[in-house]
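The following block contains the structure, expressed as structure tokens.
All protein chains but one are shown in place.
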Amino acid sequence: MRNPQLNSNGELTHLLTLEGLPREIIVNILDTAESFLGVTEREVKKVPLLRGMSVFNVFFENSTRTRTTFEIAAKRLSADVINLNVSTSSTQKGETLLDTVDNLAAMHADMFVVRHAQSGAPHMIARHVGPERHVINAGDGRHAHPTQGLLDAYTIRHYKKEFSALTVAIVGDILHSRVARSLIHALTILGTPEVRVIGPQTLLPAGVESLGVRVFPDMRKGLAGADVVVMLRLQNERMGGPLLPSAQEFFKYYGLTPDKLALAKPDAIVMHPGPMNRGIEIDSAVADGPHSVILPQVTFGIAVRMAVMSILGGS
Amino acid sequence: MAMRVHIKGGRLVDPKHGVDRPADLYIAEGRVAGIASAPRGFEPERVIDATGLVVAPGLVDLAARLREPGLEYKATLESEMLAAVAGGVTSLACPPDTDPPLDEPGLVEMLTRRASSLNLARVYPVGALTAKLGGERLTEMAELRDHGCIAFSQAEVPLADTQVLWRALQYAATFGLPVWLRPQDPHLAHGGVAHDGEVATRLGLPGIPAFAETIALGAILQLVRVTGTRVHLCRLSARESVEMVRVAKRDGLPVTCDVSAHHLHLSELDLGYFDSHCHVVPPFRSRRDREALSAALADGTIDAVCSDHTPVDDDAKQLPFGESEPGATGLELLLPLTLKWSREVRLPLVQALARATSEPARILGIDAGHLGIGAPADVCVFDPETYFTVAPSGLRSMGKNTPFLGYELPGVVRWTLVAGEVRFERG
Partner (left out) sequence: MPLRDAEALCAELVKKLRPAVTPATGMVGIHTGGAWLAERLHRELGLALPLGRLDISFYRDDYRKSGLHKSVKASQIPFDVGDRRLLLVDDVLYTGRTVRAAMNELFDYGRPESIALVVLVDRGERQLPICAQYCGTTVAVAKGAMLRLDRNDAGRLSLRLDDA
């Protein structure tokens, strides 16, 4: 089955998931992102690459943060940006997903940035829009959040340089996390030898080892010697039901506190895709402490999204 | 009306009587009048040249949704019965999940009358086990039987609790009525759309664990030991279920079971990039599960294969996987998929075809699925060697939703006869 993200020349034409992407393509995105970082330090923070192109942010699931970073990235490339919060408009009138996309395409959208609550929705849209238009997955259900995986990989590369000797620990609700899945794919493709997932059994998906990770139900054991600790956000609705009893017990056993962090390497970095739940998955002392690279992640995120858009726009 | 038909030059395959040899078939007054040699004074009004073709009993399909009453935008009796005879299916059982469900004698009669007026295939309705399929109140099963229901089922709708399951089985056993159940624990399956395994984890799809089926199956089998009800288990999907049925049969429980033709060939790996045509219930499970189902059908632990024909309109499939409506069209693929399976497990045709003819007929308790002297002349004449490519334009069903689009499958039906009359002829 041909990878639907690549065109017949093997160029990236959609970014739907990191799974199955050749290593060179991922490295190229990271390298390109690096050159975009310099742009933001200039007087004129724009380059004219996507001038005349329109980028439509089509968010079926709300997210001001992610949408804003895509908007900033597109504008820095001089593209025209239109934001559509579809959840509140046409689908309520009964318009199908594909009808909505067709209407947008008729308005000459060159690039769609799509976020949807259902896994696979961006794949469906990409199949539908054809090779001239490009689809970027900004998060679909539990499946993937490829730009987040890329910016997490970029952050790790920025601070640790090489992946070939790293131990990376991902902590929290892996079961429901598209961020975790995308990061795991990025790390395994880039050759990270030890990727660990840490969480209670109720939050681990079936057969998770098949993704190429080691499972640690005990956080202290899982953090031992880690170079990178990635904390996942735990949603409120997961607590007080059959998955988890309470925030307190979760924080006690799976929250990142200074004493647990001390088990990792002394120069370990702490990451979080945001927004953080202080006191639930991460202690404020750690979030604001010297190991935390959570704020730089945001800056890198804009450069990575600029890189993705400029590579897709030229294919 | 009833013609005298001579089907000549074909290879007669009749699983019930263990027949696989070149033999002509002679039909009169809607029944098989002669095999190999003509009855005395037989003058045929129609001669069918079956040279190079297999002459077999018409297929008996244990599960085909006709979508009437109520769901005519998905399919109609007409379109689906035409699909049936085009697929060589001459008898079929339809599940009770129509709109309204088949829980009243009047509805059942209307359906059977309409079906027989179309003069295509024979329809055997399965009645609802509970009123409105609500899972709480029993239906008047004896009354429904008198109006044509051959068994009782909940289709895909769960029962309220195990208490209702127990009482329904007891009540049905009182009248000697069979109950057909698809084993699934609704709480364990809740929210799931794919097999809970490696593929669902990678694709981020909520999963239905295999134990959602085996736990429910365990409860059903325990109750059958107590009530003695004749239970037919529908659409097994997990290898552990096969083992449980093997033990139950060995212990002499009155259970039979079937598998959908799709599950013989497809596994979770076929979901690919979220192909909603692979969104079915029960889900396609792992490769090991598929292999176990295939082997079990071959050794008879699984008694029959059915199409589980479920036409779904395009709009309901052109949605993200989790939002799409589950189901696959299958009447016209039952024979080809059974043939493909028989070749993979290297089972002789006469044994393989039993799973789609004499065995389902036995489960339904009808005189069908065989071609002995005096049998109703329901015949399927097909070419076992020619391959065709599955395409929407080639399907007569209104449901074009099949995971086999683009596949090359063997088995082209040339003629289908019901009660000795040609009801389908390939142009």
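The chains carry the letters A and B, assigned in the order they are written, with residues numbered from 1 in each.
The rule we apply is simple: contacts are C-beta pairs under 8 Å (C-beta built on N, C-alpha and C of every residue); 3 or more make two chains touch, one makes a residue touch a chain.
Computed from a predicted structure; not experimentally measured.
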Give the labels of the shown chains that the missing chain contacts, considering the complete complex.
A
Among A:K46, A:R214 or A:R278, which one touches the chain that has been omitted from the display?
A:K46
Among A:E34, A:E95 or A:E194, which one is in touch with the chain left out?
A:E34
Touch residues of subunit A, complete complex, unshown partner
11, 28, 31-32, 34-35, 37-39, 42-44, 46-49, 310-311, 313-315
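Simple rule for what comes next: only the chains that are shown with their structure count from here on.
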Separation of subunit A from subunit B, taking each centre as the mean of its C-alpha atoms, in whole Å:
45
Subunit B to subunit A touching residues, read off their complex
196-198, 200-207, 209, 272-274, 315, 318-323
Can you check the complex and tell me which residues of subunit A touch subunit B?
1, 4, 19, 96-98, 116, 118-121, 123-124, 140-144, 178, 181, 205-208, 210-211
